[in-house]
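A protein chain is absent from this complex, but the other protein chains hold their places.
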Amino acid sequence: MIVVVKNGTTERQIENFCDWIRSQGIGTHLFHGDFQTVIGLIGDTMKLDEEMIHGLDIVESVKRISDPFKSANRKFHPDDSVIDISGKTTVGGDIFAVMAGPCSIESEEQILEVARAVKASGATMLRGGAFKPRTSPYDFQGLRADGIELLLEAKKETGLPIVTEIMSATHLPLFEDVDVIQVGARNMQNFELLKELGKTRKPILLKRGLANTLKELLMSAEYIMAGGNENIILCERGVRTFETYTRNTLDISAVPMLHELSHLPVIVDPSHATGVSRLVKPMALAAAAAGANGLMIEVHNNPKAALCDGPQSLTPEQFDDVMKSVSCIIDAVKATK
Amino acid sequence: MIVVVKNGTTERQIENFCDWIRSQGIGTHLFHGDFQTVIGLIGDTMKLDEEMIHGLDIVESVKRISDPFKSANRKFHPDDSVIDISGKTTVGGDIFAVMAGPCSIESEEQILEVARAVKASGATMLRGGAFKPRTSPYDFQGLRADGIELLLEAKKETGLPIVTEIMSATHLPLFEDVDVIQVGARNMQNFELLKELGKTRKPILLKRGLANTLKELLMSAEYIMAGGNENIILCERGVRTFETYTRNTLDISAVPMLHELSHLPVIVDPSHATGVSRLVKPMALAAAAAGANGLMIEVHNNPKAALCDGPQSLTPEQFDDVMKSVSCIIDAVKATK
Amino acid sequence: MIVVVKNGTTERQIENFCDWIRSQGIGTHLFHGDFQTVIGLIGDTMKLDEEMIHGLDIVESVKRISDPFKSANRKFHPDDSVIDISGKTTVGGDIFAVMAGPCSIESEEQILEVARAVKASGATMLRGGAFKPRTSPYDFQGLRADGIELLLEAKKETGLPIVTEIMSATHLPLFEDVDVIQVGARNMQNFELLKELGKTRKPILLKRGLANTLKELLMSAEYIMAGGNENIILCERGVRTFETYTRNTLDISAVPMLHELSHLPVIVDPSHATGVSRLVKPMALAAAAAGANGLMIEVHNNPKAALCDGPQSLTPEQFDDVMKSVSCIIDAVKATK
Partner (left out) sequence: MIVVVKNGTTERQIENFCDWIRSQGIGTHLFHGDFQTVIGLIGDTMKLDEEMIHGLDIVESVKRISDPFKSANRKFHPDDSVIDISGKTTVGGDIFAVMAGPCSIESEEQILEVARAVKASGATMLRGGAFKPRTSPYDFQGLRADGIELLLEAKKETGLPIVTEIMSATHLPLFEDVDVIQVGARNMQNFELLKELGKTRKPILLKRGLANTLKELLMSAEYIMAGGNENIILCERGVRTFETYTRNTLDISAVPMLHELSHLPVIVDPSHATGVSRLVKPMALAAAAAGANGLMIEVHNNPKAALCDGPQSLTPEQFDDVMKSVSCIIDAVKATK
């Protein structure tokens, strides 16, 4: 960590600061520029609070040299993590993961029909929303526990592992037979929930918040990993910008950047990011071309009557077309390596 | 709600859409422009899902005419809400509310000393963090239950009502004697938490999320109000932008805009917004000038050793100065009315 | 255009407003909802100023139904535009355009070496900066007129059409033999410059501003087209967000969205968008997969000593590798259609 000292700071003040730092087992190293004095802090600075130091009277600015994430950091774990999904499939290895299904589970008929269709097209997991985070309290909030029941039925029939979102740690008992627990964008920094998930050993699909940096995403992964659960799948799903034609701006560059920073697998959700079904295909292809480990795609047997997020859903036929095209892109990407 | 129909849509398709809308007890009204056909939906469209309609094949765009919030809406409640705080003070009426205290509660000595100081300077409530949302799992997470105990002691001694943040509904029993429960920016859309708070009758201080619109803030208030708890205090605390000199960008225009949209009181937190203690005073004055109903300000008896968020804390002396200046501004604002 | 009238507006006021609108040759159509009155304006509303109407006392909000761009609008020109580049190549047709070269032209040796290299790898045009927009007045500002001379030499030797940026209309005479004139992100709304470019018939490469919406990009294209120059190539190059690992956030979804809105070709600049050379390849592949009509890529024969923007430049060897990979992706995309 590098600390830039304010002009006008006395030698005595600098000495005091360095003493305090050294008392925490961290070394200090001073050097004087023409205009400014800088202190290098050497050692395990992960335990120092950057903002606290920044707030000291004598400090002009602070720069953290080492990344603040450890367990998620590729520097300490050079090999790609491969997340095992109930022994049936993986995310992060050779298999390109595709989690497909409806935004909201609505009925037995619906979820079974979609599950069969996406399996036939090559999806590796079934997704479906039971608990739904909705901006308005007046919107449909999901079938909740009943939705998970229906999802488990579909799992039983098709053999597809299932992915569904959790909104409160108190619901955890309902997720016992769920294969992958999803943490939604709005809960990415619900730290109490992250800590509880760290106590489980379930694969966690962690979505990037609408206004969160990649560093914050990795720090949230770190919360779960610090509890002992290293089965994390990162998910880029778009960030909030000023653009209004798309719901959010899908940050595809997050894929190679996260791969550089971390060993955790990265998937992309083009459905929520754009909010427009006709953009799902091009963005799915772009994500695959950029090296994503998989996709999460909304598929609905009757998007026009879907109880939520209809606009971005594909029909099973459209999904089948996307899968064929994605497969061509993946082959091309492999050929380029 | 106004629905713009895509070019190329057949009369039959439009007819089907209108039938479906009318089957929900909502009227339709068609008109044809030179280039485009538009359908007006008339009635209680609050129950319609804008995004779902937007997703229909025949729909080019949708515009909601009425605001999607009802209980929080000034249109239906023209008079300012005045929130009673345990019979000791109010927020939203004639009293300018000032919630002051340390970011984190650290010790009995600290919280008592700060409590006495801020009371002497005219604060109307004591704030202090027991549960702390920190980006990193390696940072200090707060004294938690012990912190609330210390806060209650300070309340007992000074008589100041207390404000502290909740991070999980499972902690609610610990908040029984807390006067105002704070929902932090990162939990503004933790809907399961909001629903639980809707079941209480405690005043809730709801902070705007870092990347949330005013409409979303009001929708989150609506979640709590829909549960029957109408004691909501809104808090502007800065939004995330590209600017890096300040931690966030304090959106002071949110104050008059929220007053126009809603009857709920609005306070401002200049400490977290800027992250720089020397900006707290000018921004506190600006907030008061813009018509805020109060302020939340961090005060620490020893900011340099604070375990968290030190940079933005004021000393008791600085806080006293801010209070005197704010008081001049409030008098001036009253004189201008 | 749809105008939502404020509650409390009198019949008389509405009548006056409608008269004023009709006096401009535009029809009006009233309808009354349960809570709100709405007026539909029918006709050539392109000439109405949305913000001006929004400012009227009786108006609560305004929604433009038709897009405000006409010449650039796919609705009125369903077929893709193919821009001819001096009879030597095209952008927007079957050819995948690749403009490659150094950020800044530094010397004859440099530009010739790079030109030969990128031609050998399959670039269809040579790019190079002569006039450089730099944030600091103390940074290298480009070779200016001398840079264009060197570029023309490289054109002569290699036969590659050349692309270079203009920063002021007063420099136009220097661009006589330039094949494509680039308008940089910071000048996207330099309307006086756009008007002057509208008087030429040169192909214009119009880059999206760092904080500009797609609608604003198309309105800037419209400025040039309104002058009679329809040879516009749009370029996505990343938008400004809160993320700091990448310089900007490349908005790949702009590619299919612009293709839907407009008939103009769309290329992508992954070099400037990310500011990180090791992200250029994955983002180039992503852009190709999403359907871009081409790429603009920085190539430098010695990136480590480049006078500007070195970090994002590729070596000729790296560029050759990117070209081979992009070609695989393009074949795959064609196969998916």
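Every chain is named by a letter (A, B and C) in the order it is written, and numbering of its residues begins at 1.
Criterion: a residue touches a chain if its C-beta (ideal position, glycine included) is under 8 Å from a C-beta of that chain, and two chains touch if they have at least 3 such contacts.
Just so you know, these numbers come straight off a predicted model, no measurement behind them.
Note on the undisplayed chain: of the listed residues B:C18, B:L206, B:L261 or B:L314, the one touching it is B:L261.
Across C:V82, C:L152 or C:A226, the residue that sits in touch with the chain not pictured is C:A226. Considering the full assembly, B:S253 is the residue among B:N16, B:S107 or B:S253 that touches the omitted chain.
On the side of chain C, touch with the chain left out of the figure occurs at residues 46-47, 49, 51-52, 54-57, 68, 131, 133-140, 167-170, 186-187, 189-193, 195, 209-211, 216, 219, 222-223, 226, 240, 275, 277, 303-304, 306-313. The omitted chain makes contact with chain A at the following residues, 2, 4, 7, 29, 31-36, 38, 40, 42-44, 61, 63, 65-66, 75, 240-242.
Panel shows chain B; residues 211, 213-215, 239, 241-246, 249-253, 255-257, 260-261, 273-274, 276, 278-279, 282-283, 285-291, 324-325, 328-329, 331-333, 335-336 of it touch the chain omitted from the view.
Everything that follows uses one rule, which is that only the chains that are shown with their structure count from here on.
When each chain is reduced to the average of its Cα atoms, B sits farthest from chain C. Measuring from the averaged C-alpha position of chain A to that of chain B gives a distance of 26 Å. Mean C-alpha positions place chain A and chain C at a centre distance of 31 Å.
The set of chain C residues touching two or more other chains comprises 241-242.
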